[in-house]
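Report on one structure; see the data block that follows.
A single protein chain has been removed from this complex, and every other one stays in its place.
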């Protein structure tokens, strides 16, 4: 009944993510890549990066992928709530692109006049043998990433359960560069191949290295959460009549890196 | 900057609710009652109970009340996230009405093939001096409730932080009646007057006694939560394409009481 | 295998204590009272109170009682660690005696230059269906206590899981009297009869009312905890060579009441 083994659950719990190798075969990977070739992209505002928006709405193939049990099975095991799809997109990145660090269990969020160390949209817990993660992403890799120079996924060990903030204190000490470039004692790289899936607890502080090699770095991503979460959209704070809905960012590196 | 005093925060934290007496004066209470007199109700399916739907949309007076700082101030102190309004309604109850017990931190929720003891829509936490409650209601009382026979609000002590379920094990022991009628060692009544506000952590197991007196029992209720919560609507499990959104009930007394 | 029923575990978890009525019959109660009549007492420094020290060492009857399964069974269910006996004593109290409030999950403890809101000797947790309480007492009542004037056990609801301190902020607001005399919105009394047992999580903020009736108030108390706890003895802070062992009090009412 469980899609994940005991050891996979242990790894997801203790590290905040799990790589499942070879979930999709080369023909499926090729089909996903081909499907994306014909689709429009937008500029998400990150250097050398193109974004494919709302995959499940614009592509039957990706609508099917979003509900594929090879993704949903592991997700159900770590959300353990009635599930909904929050978002689906793809990213195509070229040489020079980067994704700065974000996430982190206790990074700060400013409210009017107060600052808090919890973002409930990523606050996860455990009870009676089950994990409860409100915001989980599956990353379906469509190209190999075998070195930091390929722009590898990287994470800060244990940050999904951190009790302290890291980014704002670091900025207050005068650091204005990214962990991605500076390194950090527990910043760790993850290497994958096309067809691998990375299941991610969004509470983990993660990003990618700066891509320094040629060729595309391509992946599709699907976000899932409990049914009472709204579809993912950024909200720039509260609306006056408290009718606006969306996710408000806590501290991320973009707030501090120059 | 904080609307609640240290002692009020202590009480809300340790008991799961807080009564703030005399928030609204008699003229305001009269205005709210008069406003309701002219509005339509629906049958919510509970005996001797009429429900006024979506108050903020149909009444400017209640739209204003939903954003009144006398309600929002305390709510902000216990949600500590960017806030949104999840719902607003009123209930008019007569002799014979009752509200069975619901809530409870660890009551069970059935998913396909598994049963879990967490409903993340009410799972609250604490960090660095602040409470984080995802689902908080304010009850604005518009009539006096001075005895159990008036249908008083009642709660099970400490149930908002319970580690065990109460209702399903009780039903499995063969009990098919309500705590409201049977009593329970830690079932406790709360008496209020018109104009009082009760701020409620929805994780608390609460209900009301069976109303045995004449006259109306009238209150307006407003639910608040973080911006990433969808507007409150009941959802009967997942939808097939994971596009449905809403709140799924964990065990409540209606599941077991005959 | 479990000594406590589901409902008893639920009550202990949610309220921080459990009364088990009629554990000891009247003959046993009489035997315990008779045994105490012949034993020496000391002055513990509380008005109208005599203390019997180290019962299990000086009395075979109480050595046996300390290990009676009617006490150990419930204790094992809420400690869930290899067990040891930390202390055993009796208290005989007369008119005018009182026990001020102590315990509380987040009351403050001063270390050199810092103040902390955790006393690990009472910090309890829950995991996979089991409670883990490091310091649990059983109170064996040897007289009836049927009103506050009898000096009833009283507690602050939910204080065993409080996230905030109560006593020092209260003192800092200028209050120098006891909750026992002042009352508190959630201060609740417990009435018992001779032969009843009260199982207590020492994290609960508790005390007794001021005894205003004639006659003795008599009970025997046994403290239990994991094997890695030292026998209970008060320690007035750290020793210079870090060789001293004992329990250091966090804030209690005696620190503030005049």
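For clarity, chains are labelled A, B and C in written order, and residue numbers in each chain start from 1.
Note that contacts are C-beta pairs under 8 Å (C-beta built on N, C-alpha and C of every residue); 3 or more make two chains touch, one makes a residue touch a chain.
These numbers were taken from a predicted model, which means no experiment stands behind them.
Screening A:49, A:159, A:178 or A:208 for touch with the missing chain picks out A:159. Contact with the chain that does not appear here is found for just one residue of C:169, C:185 or C:246, C:246. Of the candidate positions A:23, A:131 or A:180, contact with the unshown chain belongs to A:131. Touching the omitted chain from chain A are residues 6-7, 9-11, 13-16, 126, 129, 131, 156-159, 161-164, 166, 169-170, 173, 185-186.
Residue positions on chain C in contact with the hidden chain: 1, 63, 66-67, 76, 80-85, 106, 109, 111, 113-114, 116-121, 123, 125, 127-128, 130, 132, 134, 224, 226-231, 235, 237-239, 241-248, in rising order.
Residues of chain B in contact with the chain left out of this view: 128-129.
As a convention for this text, only the chains that are shown with their structure count from here on.
Same-residue interface: chain A and chain B share over half of the residue numbers found at their contact. Chain-level centrality, scored on Cα centres against the all-protein Cα centre, points to B.
Rotation angle, chain A onto chain C, C-alpha superposition: 180 degrees, expressed as a multiple of 5. Rounded to a whole number, the gap between the C-alpha centres of chain A and chain B is 34 angstrom.
The geometric centre of chain A is 49 Å away from that of chain C, both derived from CA atoms.
Multi-chain contact residues of chain B (touching two or more other chains): none found.
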